[in-house]
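Yeah, one chain of the complex is gone here, protein chain that is, but the others are all in their spots.
Per-chain residue numbering starts at 1, and chain names A and B are given in the order in which the chains are listed.
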Amino acid sequence: MQGQVSRRSFLKTALAGASAFAAPSAFLTLAPGAVAAPGQPVPPISMMYYGNWPEIVELFRKAAQDFRKIGLTPQLNPAPSSVAVPKTLQQHDYGDWGSILWGATPERIDPNFYLEEMLSSKSKRNYGYYNNPKYDEAVKAQQEEMDPGKRAALVKSAQAIAAADYPIWWLAHPVVISAYNQKFFANVEEILGAGYGNMYSIWNYLNITPKTARKTLRVGLEIEINTLNPFTAPTSPNQQFMRFFYDTFAVIGPDREPHPRAAESWKTVGPKTVDVKLRQGMKFHDGKPVTGEDVAFTFAYLRKWDFPFFRSALEVIENVEVKDYDIRFHLKRPYAPFFANVLSWLFILPKHVWQDIPEKAGVKNPGEYQNPKPIGSGPFVFGHWRKGQEIYFKANKEHPLAPKVDDVYFVLIPSVDGNAGALDRGEIDLTQQTLTPALADQLAQNPEVKVGYAPSHAVYEVRPDLRKAPFNDVSFRKAIYHAWDRRPIINYFAGKAIASGNTPITPILKQWHNADLKAPEYDLDKARKVLKDAGYTWNSDGQLVMPA
Amino acid sequence: MRSYLLRRLLQTLIVLFAVITLVFVMFRLLPGDPTAMLIDQSLDEAARQRLLVEWGLDKPLFDQYLTFLKNIAQFNFGVSFYYQAPVWQAIHTAWWNTVVLMGLAMIIALVAGVVIGAYLGWKRGSLAERAGLVTALMLRSTPIFWLGILVLMVFAYWLHVFPTGGMRQLGYHSESLLDTYLSFDFALHLALPLLTASLYFIADPMMVMRTCMLEVKGEDFLEYLDALGFSERARMRHCARNALLPVVTFASIMVGFVFGGQVLLEIVFAWPGIGREMVLAIERRDYPIAQATFVVMSVMVIVMNFVVDILYSYIDPRIRYA
Partner (left out) sequence: MHSPARTLRRQPGGLSSALRLLGSDRMALAAWCVLVFFLFLALFGPAIAPHNPIESNYDANGALVRLKPPSAQYWLGTTNLGQDVLSQVIAGARIPIMVGVISAVFVVFIGTNVGLIAGYFGRHVDDVLMRITDIAYGIPFIPFAIVLISITGIGITNIILAITLLLWRTSARVIRSQVLSLKERPFVLAAKLSGASDLRILYRYIAPHVLPLAMLYMAFGVAWGILAEASLGFLGFGDPEKISWGQMLYYAFRSGAIRIAWWWTVPPGLAIVLTVACFYLIGRTFESVANPRLRER
C-alpha cells in the first residue's frame, strides 16, 4: 500500500517533467522528397499491412472508408505478413504508413521491449523514424533503474513523453483463446499472452493437476518445433520449448514477475552486480549433479560460440563469477530487464555433455549438432520426437518445481480446426496455439471443456513515416487517431480484445501501464475539428488541404 | 531415331536447366531474407549478419547460384534454415505422405474413371451418359478446396464418421514406414482427402476414355468383330484397350501432382504433405526447402513429358519423328 502511494506521487512529478519535455514535432526533420506542399491537397497515402490476417484486413477496409470521409486518399497496399514484416521492419520500405502486430513473446512482458525497440532513435524497429532525445533518455533511465518501484514511474513517464507526440497509433491488444478439459484436469491459469497452454509460458505445464487416475497430459500442437538444438532453435516457441528440459534461472509466473527456478534466490547487490544463488541438490536427467561449474561452463560456451540468438542476453553481462553455488553477475551497465529477460532466458548446460561437442559429434559448430536426446536439468525429461507425429516428455519428479502430471504428449494436429475437434472429442486435453472465436463458441457448448480468453500483451499498431509531411505534424497524427475505428479487431475476437491506450503497454500490466494516456476516441467529427484547428482546410472536392 | 532421342534429351536438359535457374532467381527476388521470419528476442543486426554468413547468404548472388547448381548436380539441396537439418531429412516424411495420398487418388481416379468412361461411351445417348456427363462437368468446375470443405462438412462435422484432419491419432507409434501407412487409423484419416482428390481427378480420365470409346467404336474393326460373332462384353473390352493410349498420356501429366501434391487439398485437410511444406517454406524464406520442392516438382513434369514423347514414338509407328 505504502509502495503504491509513493509510486503515485513519484509518477506525478515524473509526468509533470514529461509534459515539459514534450515539444511536439520540433525535433522532426522533414524527409527529402516529401510532396505535401503548403496549401495543396494532401497526396494519396500508401499503407502497407498484413493482407492475410482477417482482422487487419477488416481494420483497413473500414479505415479506408473513414479516411475518405475526412478528405484523405488512402492507397491500400496489403502484403502477406511474410512480405510485409521484412519490408516494414528490415527494409523500411512500406510506403507512407506501415503496420505490425507485435506478438506476445515472453520477453515483451517487460516494458523495455516496447519502450526501447519501438521508438528509441537507435532501434532498427523504429521504422517511423521517431527521434526524440528526451524520450531516449527516459528509456535509458528506466532501463538502468534496478529498483522496480522507481522503475515503474520512469516507465510511465517514458510512455507519456512518446504519447504526447502520437508517433504510433496503438490500436488493440488481442486475446489468446485456448481451452482445456476440465473433467480431467484442474489448476490451469490464464497466463498473459499464453492462455492455458501456449509454450510461451511453462507455468501451466508445471501446475496442471490431474483429477483422475490418468496422469498423462495430451496437448495439441499446431506447428511443430524445428529442432532440438538449444542454440539454433529459430522460433520463439521452439526456444521456449527447449526450456522445458533446460533449466533457466527464473520463470515468469502468472503475476508476470520472475520466480525462482534453477536459482534459489537472487538479489541486486550493486547497480551493476547481481548475486544469484543456485539451488543445491538438483540433478541433470542423466543423474549428474548441477553445480556452479556447469553455470560457468555455459557462459564460457555461449561466449565462445557466439550464437546469434543469445547475443543480446549476453551483451549486458560483463562477466560471471562462480563460487560453488554462488553466482555473481557483473553487468556492463545497470539493466533492469535482467531478471525478466536474462535470468529467465539463459539456461544451464551440463558441462559433461557439451564439453566434447562439437569435436566428438563430428560437426564444426555446436549449432549443427542435432542433439537427438537433450539432457538438461529441467522439470521435464525429453522422451522422444516422432517428426510429424508427436513429442513426448516425462516429468522430472525430482525437480524442485516438479510437474503434477507424469508425462506429456504433444500431438501434431496441423490445423486450428483439427485441434478444436480433438479437444471436443476428448482426444487431447489442452490446446497450445490460439483458437478462433467461432471454434471457441462451439467448444464452450461442451461441459467438459473450459474455454478461456486470456489477455495478451501483443499489440496492433500503425505508424507513419514521421519524416514526411503531413505526418510530421503532431496535430495531423492526433486527428488520425480519432479516425481509427478499432471495432473490426475487437469484433473479430468476439468483443474480447482490448482497445489500446496511447501506449503499447497493455492495461493488464498495471504496474507498467500508464493509465493516464487515453487514446483519442473514434470520432470523425473530432478528427475534422483537430485538423481544422491546426489550419487544415477542405477543397471543393472534399480533399484535405495542407495549411498554407 | 537415335538422333531424335539424343536431340530431345539435350533439349530436355536445357529446359531443366532453365527451370532450375528460374527457380533460383524467383526465390532471390522475394523481399526480405530468412532471418526476418525468425525469432527476434536476441537477434540484433550483427547477429543477423552472422546467421546470413552461416547460411551462405552473404556471398554474391552469382556465387550462391553456382553453389546451388553444383549441389543440385549432386542431388544435394543443402541444409534447411528452418529445420536446421539437411533438406531431405527434414521433408522426407512429408514427401511420402503426399505420394501415398496422391498416388492412391490417382490410381482410384484412373481405374474408376476409365471404367465409368468406357461405360458412358458404350451407352451413348442414354440417361446414364447424360447424368455422368453433368457430374463430370460439375466436378471439373469445382475448386478442389471447396470440394474438400463440403466433404468435411458432410462426413466429419455432420455425420461424425471421419476425423477432420491430420494424419494420425495421437500417441500412435509407428515403428516403420510401412507400419505408418498400413493401419486402420491411417485409413480413417486418409479417407476424406482421398475421396476429395479422387473425385477431383476422376472427371478427366473419364471424359478422355469416353471420347476415345466413341472414336474407336466408329472404327472398322468393331464391325469385323461383330461379324465374327463376339459378344458385347468382349467387344467392349477390345474397344477399351484401344482407347487406353490417351488415358496413359493423361496419367503421365498427373504424375507431377503425385510428387508435388495439391497445396489446397493439403491445407483444407491439414495433410502434412509436401505441398503445405512448400508453401510454408516460401513464407519462411527457407530457400533450400522451397527450391528443392519446386525443382523436384518441375523436374517430374518435364521428365514425364519427355518419357511420354519418346514412348509415343515407339508405340505408335504412324508418328513420324524428324
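FYI, contacts are C-beta pairs under 8 Å (C-beta built on N, C-alpha and C of every residue); 3 or more make two chains touch, one makes a residue touch a chain.
Bear in mind that the values here come from a model prediction, so they are computed numbers and not experimental data.
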The one residue from A:106, A:308, A:350 or A:488 touching the chain left out of view is A:488
Pick from A:77, A:341 or A:456: which residue touches the chain that isn't shown?
A:77
Have a look at A:439, A:483 or A:544 and name the one touching the chain we're not showing.
A:439
Just the residue numbers, please: which parts of subunit B touch the chain that's not shown?
8, 11-12, 14-16, 18-19, 22, 26-27, 29-31, 117, 129-130, 133-134, 136-138, 140-143, 145-146, 149-150, 152-153, 157, 203-204, 206-212, 214, 246, 249-250, 256, 260, 263-264, 267-268, 275, 278-279, 282, 293-294, 297-299, 301-302, 305, 308-309, 311-313, 316, 319-322
For subunit A, which residues reach the chain that was dropped from this view?
51-52, 54, 57-58, 60-62, 64-65, 76-80, 82-83, 416-417, 420-421, 435-439, 441-442, 487-488, 491-492, 494-495
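In this text, only the chains that are shown with their structure count from here on.
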Contact set on subunit A toward subunit B in their complex:
80, 82-83, 85-87, 89-91, 93, 105, 107, 124, 218, 226-227, 229, 232-236, 238-239, 306, 308-313, 315, 341, 345, 367-368, 370, 386-390, 409, 411-415, 417-418, 421-422, 427-428
Which of the residues in subunit B come into contact with subunit A in the complex?
30-33, 36-48, 50-51, 54, 81-85, 93-94, 97, 156, 163-174, 270, 272, 276, 282-285
